[in-house]
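One chain of protein is taken out of this complex; the other chains stay put.
Every chain is named by a letter (A, B and C) in the order it is written, and numbering of its residues begins at 1.
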Amino acid sequence: MADKQRENHREDVAGRANVEDTPELLAYYEDLERYKAGALWTVANKIEPWEPKSQSEPVVWRYKDLRQHVLRSVELVTPEKAGRRVIYLNNPGRTDVAAAVGWIYGGLQVMNPGEVASAHRHSASAIRFIMEGAGAYTVVDGHKMTLGANDFVLTPNGTWHEHGVEASGSPCIWQDGLDIPFVNAMEANFYEVHPDLSQAVGYEVDDMTRTWGNPGLKPMVGDGWNKGYSPMFKYEWLPTYDSLQKYAGCTDGSPFDGVLMEYVNPATNGPVMQTLGASMQMLRPGEATKAHRHTGSGLYHVAKGSGHSIINGKRYDWAEHDIFCVPSWAWHEHVNGSDRDDACLFCLSDLPVMRALGLYREQAFGDNGGNQPLL
Amino acid sequence: MADKQRENHREDVAGRANVEDTPELLAYYEDLERYKAGALWTVANKIEPWEPKSQSEPVVWRYKDLRQHVLRSVELVTPEKAGRRVIYLNNPGRTDVAAAVGWIYGGLQVMNPGEVASAHRHSASAIRFIMEGAGAYTVVDGHKMTLGANDFVLTPNGTWHEHGVEASGSPCIWQDGLDIPFVNAMEANFYEVHPDLSQAVGYEVDDMTRTWGNPGLKPMVGDGWNKGYSPMFKYEWLPTYDSLQKYAGCTDGSPFDGVLMEYVNPATNGPVMQTLGASMQMLRPGEATKAHRHTGSGLYHVAKGSGHSIINGKRYDWAEHDIFCVPSWAWHEHVNGSDRDDACLFCLSDLPVMRALGLYREQAFGDNGGNQPLL
Amino acid sequence: MADKQRENHREDVAGRANVEDTPELLAYYEDLERYKAGALWTVANKIEPWEPKSQSEPVVWRYKDLRQHVLRSVELVTPEKAGRRVIYLNNPGRTDVAAAVGWIYGGLQVMNPGEVASAHRHSASAIRFIMEGAGAYTVVDGHKMTLGANDFVLTPNGTWHEHGVEASGSPCIWQDGLDIPFVNAMEANFYEVHPDLSQAVGYEVDDMTRTWGNPGLKPMVGDGWNKGYSPMFKYEWLPTYDSLQKYAGCTDGSPFDGVLMEYVNPATNGPVMQTLGASMQMLRPGEATKAHRHTGSGLYHVAKGSGHSIINGKRYDWAEHDIFCVPSWAWHEHVNGSDRDDACLFCLSDLPVMRALGLYREQAFGDNGGNQPLL
Partner (left out) sequence: MADKQRENHREDVAGRANVEDTPELLAYYEDLERYKAGALWTVANKIEPWEPKSQSEPVVWRYKDLRQHVLRSVELVTPEKAGRRVIYLNNPGRTDVAAAVGWIYGGLQVMNPGEVASAHRHSASAIRFIMEGAGAYTVVDGHKMTLGANDFVLTPNGTWHEHGVEASGSPCIWQDGLDIPFVNAMEANFYEVHPDLSQAVGYEVDDMTRTWGNPGLKPMVGDGWNKGYSPMFKYEWLPTYDSLQKYAGCTDGSPFDGVLMEYVNPATNGPVMQTLGASMQMLRPGEATKAHRHTGSGLYHVAKGSGHSIINGKRYDWAEHDIFCVPSWAWHEHVNGSDRDDACLFCLSDLPVMRALGLYREQAFGDNGGNQPLL
């Protein structure tokens, strides 16, 4: 092992490690290895970086590229064999954990009318954002939800769930978003197939949204709701878009995000799930935001309109149903490409984790009038 | 003082006081009085009752009786002299504190087009429930709200507020509801007239409802909202009635209250203010509820329909815009008088106080199939 | 009724009611009375005062005066007849509700060795502060606590409880403190005698204090503790006094209260009960505080030392085991009478109510260097 290449991350800064390898030290390092130990100063500068440097790359996944491949999966595999016909987004920096960005998984799924996936549950939390097709539905713990374009639905940690498309519908495509990579990293993921492979619907269709999705009103139900996720399992596009317009009429918006609303658990006003948050933001006609960066990873879905974002100095164009990601601590700013129409971005993120654990940090881009120079 | 009539509340039950007056004891009691003290056993059974016995009486205030008197106040007094032209509800058991029920004040106010009350603030919390007329508005801490029939608005503890009617409007009548008697009893009421007698409007009209009154969505505003009351100052009738109908479609409702929703602070999902709560309940066509009783006082306003309630075994009929009260721990049940139309009851209560302090208790009427026999 | 004396509280200030009685108005007022209503402007200035004016008077109850009367009750009444032998503190402004100050009841109780009061429970919350004697104990929901001088114990809302003195002990005197007047005013008081008149002890003696009274440590017990009151039923004098000394060594203290610590529910760091709070404060040798006033009523017990307080401009001297009260919004400041010894004041208050309901207000005395001139 004498010629094994050793790590050493020297920095010539007061308070940082800066130790030269010597034969005596190299021998000492080998001694330590025998006791499953190491000398901190050989790795200290590596494990205590000055600031975060994400392993994820900014990527745009264009729907015009992926759509045909998603549809092709229907011909290539059966639901019985594949479980689900899904194309997942594989960030070049995160292929080891199959993540779209950071610790977030993203995929595009297709399902034909009359199909239904087998019911199961897991510790990972999921959302499903509908892109096209009619007749999609999801059942969560016995509550059935109908789903239209730009609606999204939660299948939270520990809930039995299954997705389907009514026989009377049309082929449906949606985006899946999960914290699978994160829950795996936490070594806390469990998976269970429903003993009956499907569950009975035990409530009125859409009951949870009708019960909990009322502005400034709380249903008087039993002892209330104290689970870690929102009882309003489905968030529909129309009331969301309507809310954004109402809000836009009386706010200047955020310099970095335009008119942004966060989807919340109405029982707490906190995030929809403990590990995943979601927001919808409207870029008004002609709006170009300032740049900022913050901890936390974001997976954006273009719900409406077109434009581009500048991420770490590089431009990424996007159109409806494109998906793109912003890695942690990457500079980013958004531009609506139209002077007449608004553009809406849905964002799935791990901000609830950052906030719950005290790890959220944010910084505005100070130079150049607040906008990044293009590299 | 020898012949002064002394209290003594003897009960012949194990664990309760049962001491006969003797000359020696009477002398002892006089000794204690000199030291501003007394013998507990002379009052123990009085101050530790077996269960609450409210000082308030059930009352229905009929709008057809009061409306003309409210209007007459316009001829009798000027706003300048009277401050506000208000008829207050004076419960026969609570005239000492000018309360409608328990510690809750209620009044009917009238205002002509072009009038505006002077701005002020106080530690008491208030709501204003619109009954008739066009052009009513309220300004709370610079936020102006337009008000239509069955809308209600908060003017919380410590906020500057003023009520007015636009010159283009019509004479308006509304119900005021406040916790003035409670805050006075707590010896915590402060009152201040605005130095300018009116305040500037600093925001878009209705901005707080447009910002906070969105289902499952939170605005991204600064550091959020952490005051003791709801930022959604105005709750409108139409979305409330719409919500009740949606909820009614997927719930059995409460056996005691039909389909009931509580108005909430969207930032907490708790009550709209710390001392006053509000709810709207729908009695479906033909619905007659079971009887229960609980601690806390309720002042009901008939928002829609007609029917009757049975309170402590006596029937009280009500029609639109009538107001009635249910005292603490009084048995009560409600009956919709129509087989075709629903009836809606708005209720202002001190339940937030009962709950915050651990004093809420509830009991179902067990006999007679759950309904009170009429006395 | 024509010559009935009517209320009218005119003030000649913009925004306040100032309506002269006229024959027409007097007739109108009689009309309103028939409908259980009144004209607000006749009472508005009364019910909306500029600031609180407490009905309670400042009082000192001297232990040297009351002790003999407390002891005499043992000769005068039996525990069987009296329930408990207690002298209660009867504030001249609050005799209607048997309160020592505001809505707080206070009493001095005596019990002989071998006696035990019958077990019961009520919605009112209580504390018991030991003054003299050996062998006192309290049982709360099956948990037995031994009690020495200056210890205090909680018997919270809804808990079964009984007080006793061991046969091996000596006659014990203690102060009781309860929110009986408040819970009665809230029309929420229930009282129940234990079916067996006494309860079995089901745990190790003092287990709750040994389990929960550990600094910076939480026991791993079942699902934790989520009741509205502290699981640490007994707070002992010695660790309290020790804590005050430790804290005094590293704080300047409060200008108004010296070195003050609030007794807390260790499961929440909030008040010991939802309606009653308790604190112990140390006035260092020679310390004289500045004056302030705030909402909320305080009943002080001199745990150690002697001195005086100035309340609303009048001096009240106190010595060990004296009890005195500070009414809501009364100016107050405290002076330790010794240059060598510290003085300690235990305070029972309704501050938890004031804070939970948003009614707490505080003001420093600005003139005269922060101290009240004596009237």
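Just so it is clear, contacts are C-beta pairs under 8 Å (C-beta built on N, C-alpha and C of every residue); 3 or more make two chains touch, one makes a residue touch a chain.
On a predicted model such as this, the values are computed, not experimentally measured, just so you know.
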Can you list the shown chains that the omitted chain is in contact with? A, C
Chain not shown: contacting residue from C:T22, C:T78, C:S170 or C:T251: C:T251
Among A:G102, A:P215 or A:P231, which one touches the chain that has been omitted from the display? A:G102
Kindly state which of the options C:S56, C:N184 or C:T240 is in contact with the chain not pictured. C:T240
Tell me which stretches of chain C touch the chain missing from the display. 203-204, 206-207, 210-221, 230, 232, 235, 239-240, 243, 246-247, 249-251, 254, 257, 260-264, 266-269, 279-280
Residues on chain A that touch the omitted chain in the whole complex? 13-19, 24-25, 28, 31-33, 35-41, 43-44, 47-55, 59, 61, 65-66, 69, 72-73, 76-77, 81-92, 97-98, 102-103, 105, 107, 118, 120, 122-124, 157-158, 180-181, 183-194, 197, 228-229, 274-275, 295-297, 327-329, 353-354, 356-361
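Everything that follows uses one rule, which is that only the chains that are shown with their structure count from here on.
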By the document's touch definition, which label belongs to this structure's chain graph: line, ring, star, complete, or other? line
Please identify which chain has its centre, taken as the mean of its CA atoms, farthest from the centre of chain A. C
Intercentroid distance (Cα basis), chain B paired with chain A, Å: 45
Among the residues of chain B, which are close enough to touch at least two other chains? none
